[in-house]
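Input: a single structure, listed below in C-alpha cells.
Missing here is one protein chain; the remaining ones are kept as they sit in the complex.
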Amino acid sequence: MTAIIAQLVISGLLLGGLYALVAFGLSLIYGVVRILNFAHGTLLAIGGIAASIIFAVYKLNPVLIAVVLVLVFLVFGYLMHIYLLDPLKKRNPFEATIGTVLVTVGLLLIISDLAAEIAGPTPKNIPLEFHAYIVGEVIIQRAELYILGGITLFTIALHLFLKKTWFGRAIRAVTQSPLGANICGIRSKQIHAQTVAVGCGIVAIAGVLWSLKFPVDPYGGFDLTVRAFTIIILGGIGNLVGALLAGLFLGLAEVFTSFLWASDWAPAVSIVLLLVILVVFPRGLASVRK
Amino acid sequence: MTGSATEKLALAAIFAIAVIAPFLGAYYLTFVFTMLIAYVVAQSWDWLHGEAGYVNLGHYIYFGIGAYVFSLGYINELPVVVCFAFAALFTAGVGAILSYPLFRLRGDYFAFATLALLPLFDLLAANLKGITKGTDGIPLPPKGAIVMGVDVKVFSYYVALAVCVAAFFLTIWLARNKFGFALKAIRNDEQAAEICGIRIFPVKLKTMALGATFAALAGACYPWAYRYIDPTTVFGLNVALIPIAMALLGGTGLLWGALIGTILLGTMQQMLLVQISGFQATIVGIVTLLIGRYMPGGLLRARIVRGTPGLGALGKEHHERLGVRPAVGAAGEALAIERRTIDPDRTILTCNGVTMAFGGNIAVNNVTLEVKEGEILGLIGPNGSGKTTLFNLISKIYEPVAGEIRFDGHLLNGLRRDTVSHVGIGRTYQIPRPFSDLTVQENIAIPLMFRGDGGLARDAALAEAIKFARFAGLEARLFDRADALNLQQRKALEFARALACRPKLLLVDEVASGLTPAEVRAFVDHIREMRDKYGVTVIWVEHIISALSQVVDRLVVLEQGSVIADGPLREVMADERVLRTYFGGSLKEHA
Partner (left out) sequence: MLEIRNLVVDHGELRAIWDVSLDVEAGERVGLLGANGAGKSTTLGAILGIYKASGGHIRYKSAEIANREAVQNVEAGIALVPEGRQLFPEMKVRENLEMGAYPRSARGKVAENLDRIFDLFPILREKQNQNANELSGGQQQMVAIGRALMSSPQLLLLDEPFLGVAPVIIEEVMAALNRLADQGVTFLLVEQNIHRAMEFVERAYVIENGRTVLAGSKQQLLGDPEFSNKFLGLD
C-alpha cells in the first residue's frame, strides 16, 4: 500500500509540476498584460507534438529540441502580442474584452486543429527508453527524474530571473503597479510584448518535458488552460511559489481521484475546483489575503 | 416593429426562403435547418451579451442539455410535445441555478468560468453512463423517423423555424421594452443601474433562463431530426463557439446582427464543407480570430456597411429604432417631482456612530450627523477625509461596519442598493458614471422607468425625461449618446438622472470643479430651486468653497473620517481647528 501511495505521489508531483510550468507562463502574462490567453495550454500541445516529431525525424537530444522550441515560441509570443493583442487595447472596453477572447479562442482552435492535422489525432510523445530505478517496491523511471529535475531547475531559474534581473524585476513591477513602473522609466508596451514572449517560451519547455513521459493530445490544450487558470487563481496571480504549490496540489488531487474513484473524472477536478473558488472568491484568492 | 420598408421586405424574403427550402430537396433542408438552429443559439446568446454585456462562452451547454433531455424523454416514449416542454423547462432551471454562482463574476472571469462549463458538461455526459449512455451516445428509435408518411426532419425543420421567428420578435421586444433597458443599464454600469432603482440580479437570471430555454428548444430539434446524439456533438469546443462567432460577426446587440452573421458564416461553412475536407476547426478559428481582431463590434457596425445606402438600416443601434420620439414640450414646465412641503424641524437623515473600514484603514470614523428636511448641507474636508465614503454609505454602495443610518423613517442598514432610490435618495458620482452607450434621454428615463411605484411605461418615461434634460441644460443633446458628451455635460446628465430618481435627499459629489464661475452660479441656482420649489434636501460635497458659500445653510467638515466642525458657514470657516486641518493654519501666519 505504501508503495502504491509513493508511486501515486511521484506521478502526482510530475503532473502537478508540469501544470505549474504551464501556469507560470499564464500567470506572468495575465499579471502584466491583464489578458487571459485561452490558447495558452494549447501551446503546450503543439510544443509537445513538435518535439515528438522533431525527435522522430532528427533524433535530436531533447535539450536541443527544447532550446529550438523556446526560441520559436518566444518569437511567436512576441508577434502574437504586437500584431493580435496589443492593437485591441485601443478599442472601447466591451470590444477589447470580446476581441481578446475571440482572438485567443480563435488561436486555440487553429493551433489544436493544425496540430491534429499534422500529427494525426492520436496523442504523441518522445519515445525515449530510459533506465528505471527500483527503490523498495517503488519504480522510478529515469525520465521521471529528468522531468522532476527539469521542473525544479527551471522553477529556480525563473525565480532568480524574476528576482535578480532588471527585466524580471520590471515584469514584477508592472504587475504590481503599472503607473509606478512607468515612473521608473519602464517602457510598459515593450515589457508587455516581452512578457507574452517569455510566457510562451516557458510553455515550450513544459511541452518538451511533458512529451518525455506523457502522450500529448492535440485537443487536450484547453483542459490544460483550465488547469493553469485554476492554479493561478489558487496560488495568486504573479505568485511563483503559490503557483508551484497549487500545481502540485492539483496534480496530486487528480492522481488520487483517478486512483480512488475513476480516471474519467480526473479532468473534472480542476474545473470543479476552479468554479468553486471563483464562486466563493469572485476576485480570486489573492484578493482575500489582502 | 418600426423598421423601414426595406427591412420588412428583407425579413419577408428571408422568411419565404426559409419556408420553401425543404421543398427544394434534402440538401437544402439540412443546410437551412443547420442555420435555423445556429440562429436560435446565436440570438439567445446575444440577449445576455449584446443587451447585458456578459460573455457567456458556455451558452452551448443549454443546447446540449436540451438535446439530452429531449432524447431521454423520447426514448422513454413520452409524446414529442412533452419532450420539448421538458427540455425547455429543465434547461431553464439549469440556467437559473447556474445564474447564482456565475453572476458573481464579471469580465474575463465570467467568460472563463462559462467556457469551463463545456468540458464539465462533456465530462458529465460522457461519465454519467447510467443516464446518458456515455460516449456511445443515445440513438433515437427509427420508428419515429417517419411521421404521417413525411420525414420527421421536415417537422423538426418547421419547429426550428417557429422558434427562430419567436427569437427574432423577442429580440425586438427586448430592445424596446423596459426589461431591455434594465439590461442595457446593467451592461454599462451595474452599480449605477442599482442606484437608479433596478434590482439587477433577477433581470440577469431571467435573461439567462430565457436564453437557456431557446437554446434548449433548438437543442431538442437536433436529435429529433438526426435521431442520435453523443457528448462531443453537443458539448464540443469548436461546435460550441460557432454560434457565438456568428452573432459577433453580424454585430452583437443589433437586431439584425445574429441573423446576418448566421447567414454569412453558415453559408461560408457550408461551401467550405463541400470543397475542403479537414481543417474545419482551423477555418472556424481563423474566422473567430479575424472577427476579434478587426471587428469585435461586428460587420454591421463597420463604417462601410453603415455608410451604404439601404444597408445602413441594418446597423441601427437600439436607440435609432425607437418608434415615436416623444413630442418636445414647452420650456419652464414643472418636473415630475412631487412638491413636498418642508417641515424644517423634521430630521430627514440621521447618521449615528457610522463607521466604515477597509482592511485596517478606517475611512469613516464614528460619524454622527443629522440633516433637517429642506436643508442644504455642505460637506468639506481634505482628500481622503471620508466624504465620498460617507456618500457611499448613505447610498448603500457600502454597508457600514458599525452605527446606523436612518432616512425618512427607514433604517438603511441592511437595505438593498436598488431600494435606495425608492426610499428617496438620489446621488451623483465624483467621476460621472452615466450609461455610456445610451442616449441622454434614455439615461434620464431609466430611473423614471424603475422607480419604486412600478415606474412609468417606456414612452412616458422618455417623454418625462425631456423635462429633466431641459432643466439640466441638455435639451440639445437629447438623442446623443452619453459617451459623446464632455465632462461638464456628463456631470449635468448625472445630475438630471439623480433628479429623475425623484429624491427627497440629493447627494451631490463635486460638480463645480471644472466649471466656469457662471456655470457654477447656474448650478447653485439649480440646487436652490430643487429645495425651494420641490422641497429636496441636499448634501453637497465640494472642494470649491466659493461655490458652496453661495447656497449652503450649514457646513460639516470631515477630517480623517471624523466630523471636526458642524455649523453655519462663517462660523466653521473661522474655526481655528478647521483652518489648521483644512488649510494648514491661518494664512496670516506666513505673511
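Read from first to last, the chains carry the letters A and B; within each, the first residue is number 1.
Note that a contact is a pair of C-beta atoms (placed from the backbone, for glycine too) under 8 Å apart; a residue touches a chain by one contact, two chains touch by 3 or more.
What you are looking at is a predicted structure, and each value in this text was computed from that prediction instead of being measured.
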Exercise for review: Decide which residue listed in A:I10, A:I186, A:I231 or A:A268 touches the omitted chain of the complex.
Suggested key: A:I186
Revision key, fill the gap. Touch rule applied to subunit B and the missing chain gives residues 382-384, 486-487, 510, 513-516, 543-549, 573, 580, 583-585, 587, 589-591
Exercise for review: Using the touch rule from the top, list residues of subunit A that touch the missing partner.
Suggested key: 166, 169-170, 172-173, 176-177, 179-187, 238
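Here, only the chains that are shown with their structure count from here on.
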Study note, to complete from the structure: Averaging C-alpha coordinates per chain, one finds the centres of subunit A and subunit B separated by a number of Å equal to 35
Point to revise | Footprint of subunit A on subunit B - complex, ascending | key: 49, 53, 55, 57, 101, 104-109, 111-113, 115-116, 119-120, 123, 126-127, 187, 237-238, 241, 245, 248, 252, 278-282, 284-293, 296-297, 359
Point to revise | Residues of subunit A touching subunit B in the complex | key: 36, 38, 84, 87-88, 91, 94-103, 105-114, 117, 222-223, 226, 229, 262, 264-265, 267-268, 271-272, 274-275, 278-279, 282-284, 290
